Every structure is written in structure tokens, then in C-alpha cells.
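One chain of protein is taken out of this complex; the other chains stay put.
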Amino acid sequence: MCDPLRPSVRIPAVSAELLTRVRQIPPLTHCITNTVVTGFTANVLLAAGASPAMVDIVGEAGIFARLASGLLINLGTPTPEQRAASREAVAGANDAGTPWVLDPVAVGALPVRTALAGELVRLRPAAVRGNASEILALAGSGSGGRGVDALDDPDAALDAARSLATRFGAVVAVSGPVDLLTDGTRVIRVANGDALLTRVTGGGCALGALMAAFLGAARDTDADALEAVAAATLVYTLAAEHAARVADGPGSFAVGLLDALAGIDPTDIAAEARVEQHDAPVEEVAR
Amino acid sequence: MCDPLRPSVRIPAVSAELLTRVRQIPPLTHCITNTVVTGFTANVLLAAGASPAMVDIVGEAGIFARLASGLLINLGTPTPEQRAASREAVAGANDAGTPWVLDPVAVGALPVRTALAGELVRLRPAAVRGNASEILALAGSGSGGRGVDALDDPDAALDAARSLATRFGAVVAVSGPVDLLTDGTRVIRVANGDALLTRVTGGGCALGALMAAFLGAARDTDADALEAVAAATLVYTLAAEHAARVADGPGSFAVGLLDALAGIDPTDIAAEARVEQHDAPVEEVAR
Partner (left out) sequence: MCDPLRPSVRIPAVSAELLTRVRQIPPLTHCITNTVVTGFTANVLLAAGASPAMVDIVGEAGIFARLASGLLINLGTPTPEQRAASREAVAGANDAGTPWVLDPVAVGALPVRTALAGELVRLRPAAVRGNASEILALAGSGSGGRGVDALDDPDAALDAARSLATRFGAVVAVSGPVDLLTDGTRVIRVANGDALLTRVTGGGCALGALMAAFLGAARDTDADALEAVAAATLVYTLAAEHAARVADGPGSFAVGLLDALAGIDPTDIAAEARVEQHDAPVEEVAR
């Protein structure tokens, strides 16, 4: 980070508030996601207190997106049925004002999902989440990663993320050792987390679902989309730190992550958060 | 519970017998289930001693249902392929006398699965399993829940459950803090279990699969379908209690549930069971 950022007080406070709301409401979180991570994603949402529902067929996805508090579209294994259901869900979500998250898994080298991601990103997702390679590819400035691997550092995707955010009016979240979040103007960096998250399948995908839950919980609050996405990131990466402390490897880490998400005390978040925020307009944020 | 029920001695005894049989046979349990819970469902069956097989494509599902000891049709993510395979499997099961369980996940608000559930329930499942919202919706007396969430207490679905049971000749199992099971005449309540089951995806879906395994194991015994379904419920909810005692949250609970299912001693079931049975005809069971 070569530009001066200031520690954020606001994001930890919003995180505590939204986590509490997630547990109280709970937000019905509609996920159209890949077959590898469906179970883990649902368990992450349940552990955090949200209510997951994987409705990914034509004829139901649009209806459900209207009822849901938040929606995730994850392109990890986009069968023809899921592609059609995703279009239907996005239309329903936009019609009803349901905030939705686009996770363009492995875009770049793979043409079907790349075309679909390019189509969907124009339909005003509240947030786009990916690793640096994916964000670069979606912005048209990278060649794509190797599947779900990030070959690039999040900061290498900062310009691409801001460009995407500005063009499409979406928050863009770039996962990495330090997560980078931007709405095109403000930039938030969340330094919490643990490398074990990269050793569990769905470690990133489940965060996309949690963002959808937090966006849903943020409705009727004064937290905006960037703050809600940052709050989900902070809660999730903090839980990862808690889990890593007691894990013997990636298996027990994944189990512990669910326990930690369920156990995290909102009042403890501020003390452990490592979040910085820069509010300068885009052109002043030097790289 | 406002009607006088008596503690059941029979159900714990049947549970011990059928669990032992499941481990000995083991019953080949055919599952057509949703993509969220396939892995957990298979692991629950394996932990209990059964032999799972997820054969959910056209051209194979009907053949396999004829070979299987029991069949589960779970409508959680019913793709067109699964819908066709489910019809094929039910035809095969009915042709061969394989008992089958219908789990009408999230029926009510979602039209595709609601139509399919309405079609399948007429084809004489041995058992129907759902939460109160789903049973109410299937019986036509509710508006459906919010996806897989139960908004209603099992006892609120008692009339609907008895009506379904009588109309379709099926055992109806309503999941909740106290599980309610009926064949239209007898009513069994199983009070074992733990709230953590609602924090693990597939906590209910996997029970449907276990019911299919126990129905398979009950063939050639003097246990009837209601007793087999109650036995699966008792074994599963007892294992949940064991797991909850050592869990740190929903992640370790799900792991412990598998360990507990594999470790449960049939001779311990009677002492821990909290099961009541009412044998009055329908009209005498006041609400």
C-alpha cells in the first residue's frame, strides 16, 4: 500500500451491526453457485446466521430472487440450466430491488462463463467479487488466471477494480492476502484473514454468498453497499483467523471456520479489525 | 402436546433392531437429492452403516430403483434431468416394491417443485418428510415457507400431516424441535435432537435418506413403515444429541454427527429415547 490510508473505525462498527442483524432477521440468501461449493456455502451462511436457499432452476430462480434479501450469482460450474436461471434471477432481483453479487469464477480463458460474466456485469450487480486475475480479466486488462488460482496481487488489480466499479456502478471486491474493496472512489483494504482460506475449496466463493447476506441485512440501515461488502469481508476473515489458531490443517480449518462464524462476538470485532479506508477520488490515489 | 400420549417402548426397540440390520445388510439406498447436500447425505448413510448411491440420470434411475432397498426423492434442486429421473425412479421403485421417501423441499412458493411434489405424492411414497411449512403447503393448507425455513411449529401441521397420510397412504414426518410422525391414525412424537441440526445444511435432507435406508432394512421384519421412519428419526436425533455435547459450533457438530451415527450403540437407545405414541383414531386426537 503506497498511498496513505487511515484505519477505519466505521467498518468494524458496521460489521458488528450487520452481523447482529444477520442473526436477527435472518436474510434469505439466494445462491446460484457451483456444484463444488454449494454445501460449504450454505454452511457458511447458516453459521453466520443467514438463511441460504440454492434455487437454480428455470421457472423458480426469478420468483425466488424477488423474495430473497440478497442474491449470489457464482459462475464456477455454469451449466446451461444455471446460465438461464441466472439470467432469470438477475431480472427478478433487479425488478424487486434485491441486491446481488456476481462472482465471475475463472473468467478469462474459459469462453462460456466469460461471455456470461460480461453480460451480467452490465446488469448492475451491487457487488462483483473475484481474485485479482478474475477482476483483471473481467475488466479486459488481463488474460485470466489458471482456473480459480489468482496469479496476481490484489493491488495489481486496483485500477481494473476502480474502472469496473465506475463503469458498472458496482462495488468491486478483490480477494487476496489483503482484500481490496472499492466503489470507484473509496478504497478499503481488509488485512485480516489466513492463508488456509486458499486451501479450502469455496473459501472465496462462500465469501461472495456472505456479501449477498450482508447486503440484504444492510437494507433499511445507513450502511451502503461498499460498507456492507467490507463488513462481510471483515467478519469472514476474522473468523478465519480464529479458526486458523486452532486448526491442524485445511480440514480442521474449514470446520473451525464454521464454528468461528457462529461464535464470533460482534463486540470483539473492533479490537481485532485491520481495516484501512481511503476516501480520495480516484485520480488522487497514486499507485 | 395437548393430547395424552404414552412413552413408547416399541419404537426404541425397533430402532435398535433396525440400526443393527442397517449395519449388517447394508441397505442399498438410492438417493435423487439436491446438489447442496449430496455429500453430507451420502456420509450420513455411510456413517449409519447403509450403502448410498446417487443415481439421478435418465436411463439409469429406474433400473437402480428396482435394485435398491430404499429410495429418496428430494426436490431441493430439481433440474429437468432430475425431474425426469425422479419419475423414472418412482416408477421403478413402485414396480419392484422398493419403499421410497418424498422430501418436498421448499414446496409452496416455487412452482416447478410444487407441481412435481403434487404429482409424486399421488404415486404412493412410503413416507413424506418435510418441515411444517412444507407439509402444510403440500396438503394445500399453507402458503409455503421461505425456502427451506420452517415458519410453523410441527404441531400446527398435525391436521395437514394426518390428512396427507390418509389421502395418500403414506407415513408423514414433520421435522421440528419435536418431530411428529403419523400414518393418519397413530401419532408418534420424537423429542430427541438438537437445534444445531438447523444450522447444518442437509440436517433434514439427510434424515430423509436415513428413513429410506431404514424402510429398506425393515422389509422382512415386523416393523411397519411408521415404525421404520420413527426409528430413523430416533437414531438420527439421538446421534445429534451426542454430537451436540462435544461440538464447538455447527462445523464440529456436523463432523460429530457422523462420528456419533457410526458409534451409537443399539443397546443404549432405549435409555435415551424420548418418544411418545398415541394410537387413537384420527377423530379422537384433539388438538
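To keep things simple, chains are lettered A and B as they appear, and every chain counts its residues starting from 1.
Everything below uses one rule, namely that a contact is a pair of C-beta atoms (placed from the backbone, for glycine too) under 8 Å apart; a residue touches a chain by one contact, two chains touch by 3 or more.
These figures come from a predicted structure and were not determined experimentally.
In the complete complex, the hidden chain is touched by one of A:A13, A:L110 or A:L123, namely A:L110.
Looking at B:V178, B:A254 or B:I269, the residue that reaches the missing chain in the full complex is B:A254. Residue A:T35 is the one among A:T35, A:N94 or A:T185 that touches the chain missing from this view. The chain not displayed touches chain A at residues 34-40, 76-80, 106, 109-113, 146-149, 198-202, 247-252, 254-255.
Mapped onto chain B, the footprint of the missing chain covers residues 28, 35, 38-39, 42-43, 46-47, 51-57, 59-60, 63-64, 67, 79, 81, 254-263.
Note that only the chains that are shown with their structure count from here on.
Once the centre of each chain is set as its mean CA position, chain A and chain B turn out to be 35 Å apart.
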